[in-house]
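To start, I am sharing the structure in question, which I have written as C-alpha cells.
Missing here is one protein chain; the remaining ones are kept as they sit in the complex.
Just so it is clear, A and B label the chains in written order, and each chain counts residues from 1 on its own.
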Amino acid sequence: MDSYDLAIIVTGALVAGSCGFIGSFLILRGMALLGDAISHSVLLGIVLAFLITGDTSIVPMFVGALIFGLLTAVMVQALNRGGVEGDAATGVTFTAFFALGVVLLTAFAGRVHLDLDHVLYGEIAYVPWDLLYLGDVAIGPKALWTMGIVFLIDLLVVGAFSKEFKICSFDPGMAASLGINVALFHYLMTALVSLTTVAAFESVGAILAVAMLIVPGATAYLLTDSLGRMLGLSVAVGSLSAAGGYLLATWLDSSISGAMAATAGALFLLAFLFSPTHGVISRALARRRVGHRGESMLQ
Amino acid sequence: MDPNFLWVLSGSVLLGTSSGAIGAFAVLRKRSLLGDVLAHAALPGVCLAFMLTGAKELFPLLVGAALTGYLGVKCIDAITRWSRIKEDTALGIVLTVFFGIGVMLLTAIQHSGAGNQAGLDTFLFGQAASLVGRDVVVIAVAATMLLLAVALFFKEFKLLCFDRGFGEGLGFPMRQIDNLLMALIVMAVILGLQAVGVVLMAAMLITPAVAARYWTERLDVMVLLSALFGGLSGMAGAVVSALGPRLPTGPLIVLAATGIFLISLVAAPRRGLVAKTLRYLGTRRKVARENLLRDVYEQHELSFDGTGVASDALQGIELDRVIGESSSPGRRSRLRVAQALAKEGLLRLELTGETWICSLTPRGLQAAWDVVRRHRLWELYLTHKADLKADHVDRDADDIEHFLTPDLVARLERLLEEHHQGPRIWPSVHPLDELRR
Partner (left out) sequence: MHGSEIAIEVHDLSVAYHKRPVIWGIDFELPSGHLVAVVGPNGAGKSTLLKGILGLVPPTSGWVKIHGQPYHKQRRLVGYVPQRESVDWDFPTNALDVVMMGRYGHLGLLRRPGKKERAIAWECLERVGMADFAHRQISQLSGGQQQRVFLARALAQDAQVYLMDEPLAGVDAATEAAILQLLSDLRREGKTVVVVHHDLQTVADYFDWVLLLNMRLVAIGPTQEVFTAENLQKTYGGRLTLLADAAHALSLSR
C-alpha cells in the first residue's frame, strides 16, 4: 500500500467517521430520512454556488449547501404543518431540489466542474492529486483538510452541547421544561448534517453520503447501550467501511464509494446477526440456553 | 419529427399515469418512501440480470429489478421485526446499501468493457429517448393492467388506506389486499425506472398524489387527478428532454410534477395558500366589523345606563369613543372598518362641529344586535354552565361569537332558557367600562 492508497483510505475514513458520528443522532431522533433528504438537496446549493461564483472555491459551496440543507428541513416542517404527511413531505421536497440540481448541472455542463457521475459516486479516486498549497508547499490533499476540519467542528459542537443534544434526543418534553430551546438544537443538528454532507459529497457523492450517515450509526446502535460508546463505535465502523470498501473496489475494479456503502452494509448485517447483546442469532442462542436450563430445572 | 418520438411520448405518459394512480394509494397508505427504496434496491437487480444474460433486453432487466426490489422490502421488514432499529432508519439502510451494491456492479460492468452496451446507466436518471417500440408495448400492457387493477380493487384499497381493521371486520382479506397493493407499487416503480431513473422514481409516486390531494376531499377524484398529473408530467418531461441531446428525462419529469404541485399548493380552491389567505383575511374582516358594531352598541348601552332598549341605539355617539383616541393603537384600522361599514349603510357618520358622530342605521342595529346577543349568550353559557368567572368570559366570547353557527345559537338558547330574556338583549355579565383593545 502506497501513499496514494493511504490518502484515499484516510479521507474515506474521515468522511465515514464524521458522517457516522452525526448520523447517530439522526437515528436516535428518528430523523434518518431527513438526513437522506438533506444530502440530496445540498446538490442544488452546490450547483447554484458554482453557477453564481463561477469557481469551485469551498466557502460559497458550503454556504449554498447549508442554505438548502436548512431549507429542506424548514420546508418539510411547513408542508407537514399544512397537512402533508411527513414521509410524503420529505419525498416531495428533496426530489424537487435534487431534480433541479441535476437539470442545472446538465444544462450548464460546460461551465460547471461537476458531472452526473461526480454527483453520484464522488471523486475520491482523485483526492490524492487535488492538493492544498500553503504558499508553494503542498500540505496534503484538499479533501483531507476539508473533511478533517468539518469533523473537528462536529466534535467540538457536539462535545460542547453533549448534554443538550442528549436530552433533546431522548426527552424533548423534559428538555423544554428545563428551558432548553429544542427547536434551536434541531436546526443546529440540521446545520451540522448539511455541513458534513457537503464535505462528504465531494468524496463519495450524494447518495452514498447518506449511506455513511445512516449505516455505521445503525450498526453501532446494535452493538452498545451507551450513547458515548455508540458515537465512538459509529466512527470506528465508518472508518472500517471506508478501508474495506477501498480494498473491495480495487479488487473488483469498481466504484469506491459504492463499495464503501456495500461494506458498511455487510458490517451492519454482521452486527444484526451476531451482536452480543442485540444480534438475532446471539439472542436466539441465549434463549435456547435459558430454555435448556428451564427444562433441566424441571427435571 | 422523429418517428421514435411518438413511442417515447406515449411511453412516458403511460408510465406517469399509472404511477400517479397507484401513488395516490401509496401516499394514503403511508408508504410514500417505499417507492424510493424499491427504486434504489432495483439497481443491483438490473445489473445482475445484465451480467447473467449479457444483453440489454428490457424484460429480464425488469425481472431482476423486481426481484431485488422485493428483497429490499423484505429486508426492511426483517430489520424492524428482529432488531430495535426503527422503520425510518431501516428504510435508509436498505436504500443506500442496495444502491451502493448496484453502483458497484454497474461500474464493474462498465470497467469490464461490456458496459459500453451503454444504456445501463440510463437507469440512474432515466432516458425516455432510449425507449423503443417493443419496450413501449411492454409498458402499455403493464400500465393497462395496473390501471385496471386500481379500478377493480378501488373499494378494497380505499378500505385498506382508511380503516384496515374495519375491513377485516367486514371479512375482507386485508393482508392479501395489502400485498396486492404492494405488488402494484413494485410494478409501477420497476416500469418507471426506464423513464425516470432510480434516483428520482419516488417523486413519480409521491408528488402527483400530494398535488392531487390539494384539489379534492374525495378519493376517486384524487386518484383520477393524480393519474392525470402523472401523465402530464410524463408528457412534459418527454417533450422537453427531446429538445436537448443531453437532458436526462427523469429530473425533467420530476420538475414538471413539482411545478404542478407548486401550482396546487398555491392555487387549489380550498386548501391552497391563496384560498387560505383569502379566507383568513375574510375572517379577520368579519371579526373586525362585528367587533366594531358591537362596540358601538355597547357604547350606547353605557350612555343610556345599559338598559339595552333597542331604540336608544339609533342616537349618535362620538366616533372617538368607538375607535379610540387619536394616539391609541389600532385606531387607523378601526377607522377604515368604520368607513367601510358606513359605505354599506350599516353605520352613519356625521361631522358635528369638530367631532365625528356615529350611529347605527336600522340595518346596522339589526346586525349589531345579532352579534351582541351571540356574545352575551356565550358569556351566559360560560358563566352558568361552565362555571367560569364573569371577568374571564369576555375574551373567550370575543373569539367565539363570530363563529357560532345558527345551529349552535339555537342550542345555546334552549340550554339557557331560564337565564336569558328571550329575544331581548340583557345586560352584560361583566362591567363594560373600558374598550377591549
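The definition used in the following text is that a residue touches a chain if its C-beta (ideal position, glycine included) is under 8 Å from a C-beta of that chain, and two chains touch if they have at least 3 such contacts.
Because the structure is a prediction, the values reported are computed rather than measured.
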Have a look at B:Val46, B:Ala242, B:Leu341 or B:Leu382 and name the one touching the chain we're not showing.
B:Leu382
Of the residues listed, A:Val158, A:Val210, A:Met230 or A:Ala243, which one is in contact with the missing chain?
A:Met230
Had the left-out chain been drawn, it would touch chain A at residues 28, 30, 160-164, 166-167, 169-171, 173-174, 176-180, 221, 224-227, 229-230
Against the chain that's been left off, what residues of chain B make contact? List them.
84, 280, 283, 378, 381-382, 385-389, 392-393, 395-396, 399-400, 402-405, 408, 411-412, 415
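In this section, only the chains that are shown with their structure count from here on.
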Gap in Å, rounded to a whole number, between the CA centres of chain B and chain A:
31
What residues of chain A sit close enough to touch chain B in their complex?
27, 30-33, 35-36, 82-85, 87-92, 95-96, 98-100, 102-103, 106-107, 109, 116, 120-121, 207-208, 210-211, 213-215, 218, 221-222, 248-249, 252-255, 257-262, 264-265, 268, 272, 278, 280
Residues of chain B touching chain A in the complex:
27, 30, 32-33, 36, 40, 79, 82-86, 88-89, 91-93, 95-108, 111-112, 124-125, 199-200, 202-203, 205-207, 209-210, 213, 244, 246-248, 250-252, 254-255, 258, 261, 265, 271
